[in-house]
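For this view, one protein chain was removed and the others were kept in their places.
Chain lettering (A, B and C) follows the sequence in which the chains are written, and residue indices restart at 1 in each chain.
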Amino acid sequence: MASTMKALTFVEPGRVALDERPIPEIGPGDALLRITTTTICGTDIHILKGEYPVESGLIIGHEPVGVIEKLGREVAGYEEGQRVIAGAICPSGTSYACLDGLHSQDGQGAAHGLKPLGGWRFGNTIDGCQAEYVLVPDAMANLAPVPDGLTDEQVLMCPDIMSTGFSAAEAGNVRIGDIVAVFAQGPIGLCATAGARLRGASLIIAVERLPERIEVARKMGADIIVDFSKQDPVDEIMKITGGRGVDVAIEALGLQQTFEASLRVLKPGGTLSSLGVYSQDLTIPLDAFHAGLGDHRIITSLCPGGKERMRRLMNVIEGGRVDLEPLVTHRYALDDIEEAYDLFANQRDGVMKVAVTP
Amino acid sequence: MASTMKALTFVEPGRVALDERPIPEIGPGDALLRITTTTICGTDIHILKGEYPVESGLIIGHEPVGVIEKLGREVAGYEEGQRVIAGAICPSGTSYACLDGLHSQDGQGAAHGLKPLGGWRFGNTIDGCQAEYVLVPDAMANLAPVPDGLTDEQVLMCPDIMSTGFSAAEAGNVRIGDIVAVFAQGPIGLCATAGARLRGASLIIAVERLPERIEVARKMGADIIVDFSKQDPVDEIMKITGGRGVDVAIEALGLQQTFEASLRVLKPGGTLSSLGVYSQDLTIPLDAFHAGLGDHRIITSLCPGGKERMRRLMNVIEGGRVDLEPLVTHRYALDDIEEAYDLFANQRDGVMKVAVTP
Amino acid sequence: MASTMKALTFVEPGRVALDERPIPEIGPGDALLRITTTTICGTDIHILKGEYPVESGLIIGHEPVGVIEKLGREVAGYEEGQRVIAGAICPSGTSYACLDGLHSQDGQGAAHGLKPLGGWRFGNTIDGCQAEYVLVPDAMANLAPVPDGLTDEQVLMCPDIMSTGFSAAEAGNVRIGDIVAVFAQGPIGLCATAGARLRGASLIIAVERLPERIEVARKMGADIIVDFSKQDPVDEIMKITGGRGVDVAIEALGLQQTFEASLRVLKPGGTLSSLGVYSQDLTIPLDAFHAGLGDHRIITSLCPGGKERMRRLMNVIEGGRVDLEPLVTHRYALDDIEEAYDLFANQRDGVMKVAVTP
Partner (left out) sequence: MASTMKALTFVEPGRVALDERPIPEIGPGDALLRITTTTICGTDIHILKGEYPVESGLIIGHEPVGVIEKLGREVAGYEEGQRVIAGAICPSGTSYACLDGLHSQDGQGAAHGLKPLGGWRFGNTIDGCQAEYVLVPDAMANLAPVPDGLTDEQVLMCPDIMSTGFSAAEAGNVRIGDIVAVFAQGPIGLCATAGARLRGASLIIAVERLPERIEVARKMGADIIVDFSKQDPVDEIMKITGGRGVDVAIEALGLQQTFEASLRVLKPGGTLSSLGVYSQDLTIPLDAFHAGLGDHRIITSLCPGGKERMRRLMNVIEGGRVDLEPLVTHRYALDDIEEAYDLFANQRDGVMKVAVTP
C-alpha cells in the first residue's frame, strides 16, 4: 500500500483541487475505507462556492462506497476486504443527542452532547471521501455491509440523498392515502418523491421544469407534474386538489419561493416537510399561516445516518422497492473529478448525479 | 319504487335465507342506499355458523357499494343518485370514543360513549347490506362518494377487508425498510400484505399454502412465500432473517397457532399486529415473550371506518397503488346469494371474494 | 321564559354593545344553553379592535358555562337542567376533517370538509355566548356535563385557554425530563406552563415581566422566571441551560420578537410550539434555523374542542392536578360587560381573566 493518495480538497471559494495527500493514520475506533465509488452532492457545490464554509485543505465529499482496508484495534464485527458504505452523517452513537435519537445533531465531545449538524463530519469537520481512501470515525456505529448482489451504483445514493429524501416523507408522516406535493425534482426531490410513494401517498404532485428530471420523477412515483415555468404551481396544485390543498408539502430546493409555495398549498392541519439548505432568512406569510391557527407543522430534517439507517435503505434497494440508478447520469474517474465538478456545478448536459471512481 | 325488497337474513345457526322485507323507512340523519354490489365476509360465515351471535331475522352483510336513493332531511352535502360506499364500521362521529379517534369502538348512546366493537353496526346491530337497499345511519359521517371512473368491484374491498388489512400495517407502524411477516393470505391477509408493501416494508414474508392465494400474495407484494404445510413457518422465517426475526408480524387468521408463531418470529422490540377474530383464549408463551422484557407490542385493530377512511382508500385505488380486483373470484346475483354462501363457507373452487349484485 | 335576552354584540371596529336580542330558535341537533358564567378572551379584544373581522351584529364570546335550557329533537343522552360546558371549538364530528382528528379545522358543509379555523364557530361565524343564552350546534358532539362539585369558575377556563395552553405542551410533545421555555405568561401562557408541568417537564422557564403574572406562573409550575424587561431572554435562557437550549419553546404571545426568541433558544432537534395569534408575516432567521438543517419543528395549534376534550380537562381540574381559579381576577355581571371589556382590553388593575355572569 502506498503512503499517499489522491484526494479532492477545498482550496478557497471557487476552487477545489485534486491533490496528493497522506493516507490517513487509523485510530482505535476508526476504519480505513478504500473508496470504490463516490459522488458529488449539491452541498459540495455550496462548499465550492464558499456558501458553506469549511477549512482550506479539507478533503470534501460525504458519500462513500468502498472496501474495508484496515480496522482500528477496538473495532469488532467487521473484516478487512468487506464491501461497505457509511452514511453522510456519522453518529458516534454515544452522545446525549444520539441516545435521544438525534443522530444528525450529535455533539459527542461538545458541552451538552448536542451540536447543530454535528453528525455531519465527512467533508465538513473531518476529511471526506472524494479520495482514494477515507477514515470512518466511530466505525462500529457507521459501517454498513453491502448485501451481495448490489452494485456500487445501486447503493451510491444511500449515504445521503436517498436518506435525506426519504426522511422528508418520514418526518412529514406521509400516510396511506395522502396527497403530497414535492417542490423541485433535483436528486433530493426525486428521492423525496420516491419516499412519499413508498410511504403510501396516493397522489404525488411534483413541481419541476426540466424534461429529463420530469421523466425520472415519473419513474420515482410522481403522478402529476406541474411545470412552474408554465403555470403558477400554487394555483395549479390548488386546482388539482379542488381547493383542498395537500396533506404534506415537501420543500426540496432551499428558496423562499418554494418554501412559501409549500406553505400555500397546505391543507389546514397539513405539514411542510423541509429539506432545503436555505441561504437567507425565510418569511412565513401571515395569510398562508392562518395567523398561526391552522394546525400547521413545519418540520426540517437533516439526512439520517448510522449503519442501521444504511442497512434499511440498502434493503429497500435489494427488495426492488425503488431503483435509483436512473439518477446516475455521468461517470468519471477520480482523476477527472474537477471536470465532474464543473459539469455538476453548472448543471450541464442534464446531469443529475455523477459516479466517481478512484 | 316498490315497498319491499329482497334481503338475506340470519335465521338460526347454520341457516341464512333470502327473504322479502320492507324497504326501510328513513330517519332524519340516515341515507337509503340502493345496493349495486356487495360481498360476503368471513365474519358473515361466523354469523351463519352461530359463532358470532346476531338476532334472528337480521339482514346481514356490511360491505355496501350503491347509489343514494333517498336522504334524511338533516343530511346535507350529498345528492340522490350519487354513487357511494360506506364502511363496515359506521361511526357516529359524535361520541366520546369518536372524538378521541376510536371510531370502531363508538358508543354513542352508551353510558360512556364507548362500546366494544360499537362502530360495527351493519349486519351486527342493525340491518346490513346483502339486500336491495340498506339504511346508512349517521349518513354525513359515512357516505363516501366513489370517484368517477372506478367500478363497483374496484372499490368493493374498501368498506372492510382493505381497511382492515391496511390497518395492520398502520397500527403496527410498519416503517420503510422493515421486514414483515404476514400469517395467512386469505382476503384480509392479502390486504395486510398490500398494506405492508404500501408502507414501505422492504421484505414481506407471507405464510400460506393454497396456490391460488400464493399467486395473489405475490401480486400484493409478498417477496417470499412460506408454505406452512411443507415447512415450520417459525423456523423458516428465522432462517430467512438469519436469526434476527421480523420487525412486524401480522396475524390474519385468528388461531392460537398463528398468534403464537407471530410472537415467535418477532425481533426483540418487534410488534405483533393482530387482525384475527379469535374464538378461544390465547396463550402467550413465556419464552417467546422474553418473560415480558422484550419490548414487544401486541396491537389489535378493528376495521377503521367513516367517510374519510373510505375516501383515502378509494384514492389509493384510483392512484393505481394497489389493485384488489384479483380478489374477486366469483360473481353472483343477489337471488343466488345462498349459493354464494355455500361456496364461500366451504371455500370451494379457489374462492377469495364473491361479488353479489342485486 | 322571555323571548328576548341580553347579548354583547360587535358593532364596528372599536365598539361592542350590550343589546336586546331574540332568544335563539333551536334546530334539531342544537341545544340551547342558559349561560351561568362566561368570560372574555384576548381574541375578543382582537375582534373589538377590528383586527379579526366578524360581521356587525354578531354576538361574541366563546367560553360558555351553563345549564341546558332546551334540547333539539335529535339530541339524545342529555337532560334539560343539566350543567354543561362546550368548547370554544365546536366540531361537527362528521366532516372529513373531524374524522381525521382535525376538529379545529372542521369544514362540514365546505367542499372538502376542511376549512381553516372552521371548528371555531361561537362568536366567529355564529352567535356566541356573552349573552343570557347561546345555541350550541352539533350538541351531541359538544355538550360536556360538569362533574358534581365543580364550580362554574373552576371550569371556566376549559373551553378555551386551558385547552389551548395545554395543547402547546401536547402538540410540542413535551416529555418527562424536558426543559421548556414559555414566552409570555398571559392567560394562555400560564396554561401552557401548567400543561408543560403536567406532561413532565423537569425545568420550566417562563418569560414575563408583570409581578402578578409571575406570581401565578410560579403556581402553575414555572421554576425560573426571566424578566425580559431586565434581561435579554435569549441570552438568559442559553445561560440557564449552559448553552444547550431548551427541548420545547412555547410561543404564547403572537409577536415576531417572541417567535424569533423561541427559535433562538431551541436545542438542535427542538420544537417550537406556537400558540400566538400573529398579526403580521413572520421571519425565520437563517442562523437560528441552522439553514434548515437543525431538525427543528415549528408546530401551531388551535384550541382543541369537542366534548371528549372538555371531559378530560374537567377531570384534570376535578383530580386537583391544576387549579386555574387564580386566573379569575375580576367578576362582572353581564349588565356590566362593557366595563369588563374596557378593563380587559386595557389590561388594567392586574386583570388576567374576568368572570361574567348573566
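As a working rule, a residue touches a chain if its C-beta (ideal position, glycine included) is under 8 Å from a C-beta of that chain, and two chains touch if they have at least 3 such contacts.
Values in this document were obtained by computation on a predicted structure and should not be read as measured data.
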For the chain not depicted, the shown chains it touches: A, B, C
Please pick, from A:Gly109, A:Pro211, A:Gly243 or A:Gly350, the residue that touches the omitted chain in the full complex. A:Gly109
Full-complex contact with the absent chain, from B:Ile45, B:Leu150, B:Ile224 or B:Val277: B:Val277
Identify the residue among B:Gly14, B:Gly149 or B:Gly243 that touches the chain left out of the display. B:Gly243
For the chain left off this view, which of C:Arg213, C:Arg311, C:His330 or C:Lys353 is in contact with it? C:Arg311
Provide the residue numbers of chain C that touch the chain removed from this figure. 166, 169-170, 175-179, 195, 198-200, 202-203, 223, 311-313, 315-316, 318-319, 321
Listed in rising order, the chain B residues that touch the chain left out are 97, 100, 102, 104-105, 107, 111-112, 114-118, 242-245, 254, 267-269, 274-286, 289-302
Could I get the residues of chain A that touch the absent chain, sorted low to high? 28-29, 74, 76-77, 91-94, 96, 98-101, 103, 108-109, 113, 138, 140-141, 306-309, 311
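Keep in mind that, in the parts below, only the chains that are shown with their structure count from here on.
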Whole-Å distance, C-alpha centre of chain A to that of chain C, is 41
Multi-chain contacts in chain B, i.e. residues touching at least two other chains, fall at 311
